[in-house]
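All protein chains but one are shown at their positions in the complex.
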Amino acid sequence: MFFASDNSGPVHPKVMDRVIAANSGHQMAYGNDDLMDEVRAGIRRVFEAPDAAVYLVATGTAANVLALACYTQPWQTIYCSKIAHIQVDECNAPVFYTGGAQLKLIDTGDKITPEGLEAAIAETPQGDVHSAQRGPVSVTSVTERGTVYALDELKALSAVAKRYDLPVHLDGARFANAMVSLGCTAAEMTWKAGVDVVSFGGTKNGCMGVEAVVFFDPSKAWEFELRRKRAGHLFSKHRYLSAQMAGYLEHDAFKDIAQQANENAGYLIEGLRAKGVQFLHEPQANMLYVNFPRRIHRTLAEAGSRYARHGGLEGPEEEMISCRLVCDWSIGRDQIDAFLGHF
Amino acid sequence: MFFASDNSGPVHPKVMDRVIAANSGHQMAYGNDDLMDEVRAGIRRVFEAPDAAVYLVATGTAANVLALACYTQPWQTIYCSKIAHIQVDECNAPVFYTGGAQLKLIDTGDKITPEGLEAAIAETPQGDVHSAQRGPVSVTSVTERGTVYALDELKALSAVAKRYDLPVHLDGARFANAMVSLGCTAAEMTWKAGVDVVSFGGTKNGCMGVEAVVFFDPSKAWEFELRRKRAGHLFSKHRYLSAQMAGYLEHDAFKDIAQQANENAGYLIEGLRAKGVQFLHEPQANMLYVNFPRRIHRTLAEAGSRYARHGGLEGPEEEMISCRLVCDWSIGRDQIDAFLGHF
Amino acid sequence: MFFASDNSGPVHPKVMDRVIAANSGHQMAYGNDDLMDEVRAGIRRVFEAPDAAVYLVATGTAANVLALACYTQPWQTIYCSKIAHIQVDECNAPVFYTGGAQLKLIDTGDKITPEGLEAAIAETPQGDVHSAQRGPVSVTSVTERGTVYALDELKALSAVAKRYDLPVHLDGARFANAMVSLGCTAAEMTWKAGVDVVSFGGTKNGCMGVEAVVFFDPSKAWEFELRRKRAGHLFSKHRYLSAQMAGYLEHDAFKDIAQQANENAGYLIEGLRAKGVQFLHEPQANMLYVNFPRRIHRTLAEAGSRYARHGGLEGPEEEMISCRLVCDWSIGRDQIDAFLGHF
Partner (left out) sequence: MFFASDNSGPVHPKVMDRVIAANSGHQMAYGNDDLMDEVRAGIRRVFEAPDAAVYLVATGTAANVLALACYTQPWQTIYCSKIAHIQVDECNAPVFYTGGAQLKLIDTGDKITPEGLEAAIAETPQGDVHSAQRGPVSVTSVTERGTVYALDELKALSAVAKRYDLPVHLDGARFANAMVSLGCTAAEMTWKAGVDVVSFGGTKNGCMGVEAVVFFDPSKAWEFELRRKRAGHLFSKHRYLSAQMAGYLEHDAFKDIAQQANENAGYLIEGLRAKGVQFLHEPQANMLYVNFPRRIHRTLAEAGSRYARHGGLEGPEEEMISCRLVCDWSIGRDQIDAFLGHF
């Protein structure tokens, strides 16, 4: 009954098998391995972007902040949601990597609204040396509350950004889960919707630790390479990053794995709805924010279930305590059933 | 005939098996996995340091610069060799991670001499606000030229550092190769010789991508954790770092792997000596700097051999061209024989 | 009719005379001038703080961000008002100087309330490596809206900060105006109210360009000196900073100058009230935020009056447009009368 995160599960066999297969003979280091050619071609195919610059790093933090740093001057502002992962969960990493930029927080719920974005941009005085200057817009989908931006919502945000000539970054730590949920293509969710650079997440979706950073404008390529190296994120035995991503891309495995995770979540959602549990946000992928009485949290805790609970176990039995539940591809129906059995 | 680097070979089965074994079920993320307990205990045992703070990162760059950053103020100077990896091969990473420190380069050959260190420290005015201030001493062993500091040499450097109350960092990207070469213990090569923090390398010695940072003074622990997170070097699926290091430590596998690499190098050295090849430095571990005529480089290149050559293939046949040859554990005697066959 | 800012007026004779007097003979550079001894003693006397560490810089930005940097780690959060000068008007300077800290904005009007501060601190998870960590509290008085924290209000904020073991910084760009308004001592407004470090502003109050940074805990002294030098804010011909501050402190000239500015503002306030002008904040020092019809802004603009107007001259005549009016010591009653004549 492990719903703590989609980063707590094992590596999917389709990914692991390629890692094991890669483990023989010698390969050039630092991204010059043969497998990286396969990865580059695979990403360009999936994103229908034959000129895209493609790089691998091992953590989502690195992917996001290295990508953003290529589009942000130290005296600029990054526009993001008040609950954006880069704001809440990265110990100031974006500030470190950009050399001093600030984040401007947009407080419009689980998603940034075009009006909220426009207001935030307008609040940044233009051409006034005293103020931080306008910089990139960073959007997360699947959002940090388990919802997914519709393509029209993404396009509306990009339209605002473009009106002010600002680049758009997509934090796609759960890119595949969002894409499967929307039933769209990777291109539709990115450059066709105005996204300039995307972190295409693998780690949370069945990989060991790999994220692709995809620049649709390859002019940032060399700067990214220097920034990645300078930050210690260029792997010498890079083939093991390539192998993961190769497996992830082969026959679009990333979609199947995400489909499985989303379906697991769907099964859990259905079960919880049947129990009358309250949803704080309408779940659209593999992450749920729900509310139920402390009493049930207690029995779940006793039974060894793990998830992020936003309140302690001490207190009135019937008080509602919210929590986050995340399903990865590997969580079994039996575990979900066991979990539901406590309601 | 792949002598390009010890980071171009495959992962050793003792390490890979643990990675594969770790791939089932759910585990807490971000270093809270069960395997990390085994790793922590293993490192403390190997280093005879029951209070050491132990952390894992995936690259040697990260290990070195995060460790150094915990001991360096932005207005200080890091003392290191003119050929130190942190100076030559890290695209300014130490400057980035320390927030602005400079490196003071000591030009005394493959090793820093105590006199050279003392002179460099003395050259930094003490208590003068105009000058960068004195900071940590960083030593690499195996050195960047394939030699190994004798324990007395290490102690002599630490003695100088301690006289000025400066901390000592050991870049141990090839720690095990040095240790096996010296026939000493890990403790003798570190805290017993005055080292405050060590990067205990795994990647170059048969791992996939893992380095342990070991602080003998655990008071730096929390700062390191924050710096690692802020830099994007905290892995969510941390168990796969732990698993590598667990396999590396189990029954002191790191020693066996290093022994194998050093012996491979020994076989190559013997063969080259028999051919009358000139050694630029006396090789003491698994890395050789040698000199031979362009003519032989040409035949080796044609035969597909890979290594770092410090000169082009065009030019007089008999001109001497130097090169670096590195042996990992996996390089076969047949390959070495084939290589030698071209002399 | 110049109400644009208190940094647009001339230097007060009491300050200028000392600058002129200082201009003869040779003096040691970089803060080792004889006048600095007088300044140090003067600040310690005024603040009743015999152990205070005292430094001069030439701009308010430098004073604030250098002081804050001594109390902030790069992975921490600075708590300040949403309208704090360090947030709104410094082009990310605090982020630059702290090496990467973020500002957490408290949105409780012109002043930070203790409840607002407590909520902001509580929102920062403690001991969670993913989140930015808690850092210093920065308070501005005179506030950016022309109001002044009562001593009890300041103490209440410090009490919250101390409960969480966080340091308190006071941005005193208009320190003297606030002090005169409160009728209190410099000690009461600082260390007696829990302030750890203060930027004691001179520039806006009749100096040419000088601010004292006063640390009540002198343990930060050497770090400040290094940070000041590294930032290019240590003056070689420091005597001209010392001379300004010496004149500013002599016979408590800073109080007289601030008194004059506040009285000028009082005269303007009275006149505007008599005209029925609406005040957005209750002015307590030398800065007013008021609202009046565009029609009057137009006639003032035609007559050459200068001030910060928060709206354009084009539009309906009777629409209310807000503005900021600041009085320095030098603004004459005749100018104020002329200004009022347009209402």
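Here the chain labels run A, B and C in written order, and each chain numbers its own residues starting at 1.
The rule is short, and it goes like this: a contact is a pair of C-beta atoms (placed from the backbone, for glycine too) under 8 Å apart; a residue touches a chain by one contact, two chains touch by 3 or more.
Bear in mind that the values here come from a model prediction, so they are computed numbers and not experimental data.
For the chain excluded from display, the touched partners among the shown chains of the whole complex are A, B, C.
Only one of C:232, C:276 or C:312 touches the chain withheld from this view, namely C:232. Annotation: of C:39, C:58, C:106 or C:154, C:58 touches the absent chain (contact as defined above). Contacts to the hidden chain, counted on chain B, fall at residues 74-76, 88-92, 95-96, 100-103, 129-133. Chain C residues in contact with the hidden partner, per the touch definition given at the top, are 2, 4-5, 7-11, 16, 19-20, 23-29, 57-62, 65-66, 90-93, 96-97, 203-204, 208-209, 226, 229-237, 240, 306, 330-331.
Think of the hidden chain as still there; on chain A it touches residues 30, 73-75, 99-100, 129-130, 133, 225-227, 229-230, 234.
By definition in this document, only the chains that are shown with their structure count from here on.
Taking the mean of each chain's C-alpha atoms as its centre, the chain lying closest to the overall protein C-alpha centroid is A. Looking at which positions face the partner, chain A and chain C present mostly the same ones, since more than half of the interface numbers are shared.
With every chain reduced to the mean of its CA atoms, the largest distance from chain C is reached by B.
Between the CA-based centres of chain B and chain C the separation comes to 51 Å, rounded to the whole angstrom. As a whole-number value, the distance joining the C-alpha centres of chain A and chain B reads 33 Å.
The set of chain A residues that touch two or more partner chains comprises 90-92, 96.
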